[in-house]
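One chain of protein is taken out of this complex; the other chains stay put.
This part shows chain A:
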Amino acid sequence: MTRLTLATAAAASLLSSAAFAETEITWWHAMGGALGETVNQIATDFNASQDEYKITPVFKGTYEETLTAGIAAFRAGEQPNIMQVFDAGAATVIGAKGATVPVQDLLEDNGIAFNIEDYISGVRYFYADSDGKMIGMPFNSSSPVMYYNVDALEKAGVTPPKTWEEFQSVTAPALKEAGYTALSQSHLPWIFTENFMSRHNLPFATNNNGYDGTDTKILVNNDAIKAHFTAVTEWQKDGYFEWFGTGWGDNQTPFEEGKVAIWLGSSGSFGGLSKKDLPFKFSATYLPYWEAVTKEPKQTFIGGAALFAMAGKSAEENKATAAFFKFLTSPETQYYWHKETGYVPITEAAYELAKKDGHYDRMPAAEIGIKQLSLPAGENTKGYRMGFYVQIRDVMNREYGRILTGETSVEDAFKKIEEESNQLLARFGKTQS
């Protein structure tokens, strides 16, 4: 009798453990604060939506720290299933073939339909290889847009500028007259360099912006961008532009305080700004362009980061990762993410859902990021792929800072950026043998 009970109990426990054998996967990300809470909510929702898989998100610090932690973990064989890697780290993680499972293969191998055309045009190829195969799943995609203080512009009697020509001849003088610093921006390499190139459809690097090889040379030392930076220094002298340092927040704060009327930031800043209860009405529009450079401005690059499925995991776990990616790219999840954070929805379907739900009727400015990413594409707008790009950005930040503090000239700065970037690219090329 006792023996029978024991056997039954054993059988029952076996059965129950089989029923609850969830495949557990981990996700390392760099989303702190309110963004992190949204990430946790998505993970909770995924876990609640089915009982086969369980995902655990882990916050690993800044983008750089997350990438470094992921690399160290990979070398120790302890990598997470999913790692978030930012735009500047794309060349590093995509270059290391064997470190990740291309997301397109992962989905297709696990019987999940994949069509790159489902994704909005601006996000399709940034994290793809040179053949157009998607390697990383775009996650928090944003683009630099122009935020403006509606009250300030009304007071000055101007509309948000479409071109930089309009800005310097009409908008900025009027805003100065009205007692504002016209412009600040939060990321000179991202907004005034990378996206300057895509907005004006200028090549950023040789080898098809770096996608086709590692013997790439940067094409940053060109007349269009030098003219832009020369103009920026003139705006600075005239009191139209102010630079508050390399940090992101230092340049955003004066806009929030109402001192600066126009701020160039990320479309992903929208969620944060709307929650801040600013003392003025704000809105957003497209990044201006130089009419002297192009009459047909193009879409911009995506910023933010993508999710990479790390290699060396069991088929079971990869299946779980694929299931999570499917959940993540579903219109509902994307719309939730978009609504909460301001990052763009990455699929057309999610975009449609947001439109249908009236999100943009309530907040027209929330649509700017995705609209800008859906502008006509050019041959130079799909993205860029350059190794040691984190250091290249550091070099840009350093030289731009020196331009804006009068330590160097625009001409010398760009010569130096070109020279040091090409050295870094050559060094990176040697790591990829």
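The rule is short, and it goes like this: a contact is a pair of C-beta atoms (placed from the backbone, for glycine too) under 8 Å apart; a residue touches a chain by one contact, two chains touch by 3 or more; residues count from 1.
The definition used in the following text is that contacts and distances are computed from a predicted model.
Of the names listed as "Carbohydrate ABC transporter membrane protein 1, CUT1 family", "Cation:proton antiporter", "sn-glycerol-3-phosphate transport system permease protein UgpA" or "Glycolate oxidase iron-sulfur subunit", the one that matches the UniProt record for the absent chain is "sn-glycerol-3-phosphate transport system permease protein UgpA".
When you scan A:F59, A:F244 or A:Y360 for touch with the missing chain, the hit is A:F244. The residue touching the chain not shown here, chosen from A:P203, A:G239 or A:P254, is A:P254. Looking at A:K176, A:K355 or A:R398, the residue that reaches the missing chain in the full complex is A:R398. If you put the missing chain back, the residues of chain A touching it would be 62, 64-65, 67-68, 71, 74-75, 89, 92-93, 95-99, 243-250, 253-254, 257, 388, 390-391, 394, 397-402, 404-405, 407, 420, 423-424, 427, 430-433.
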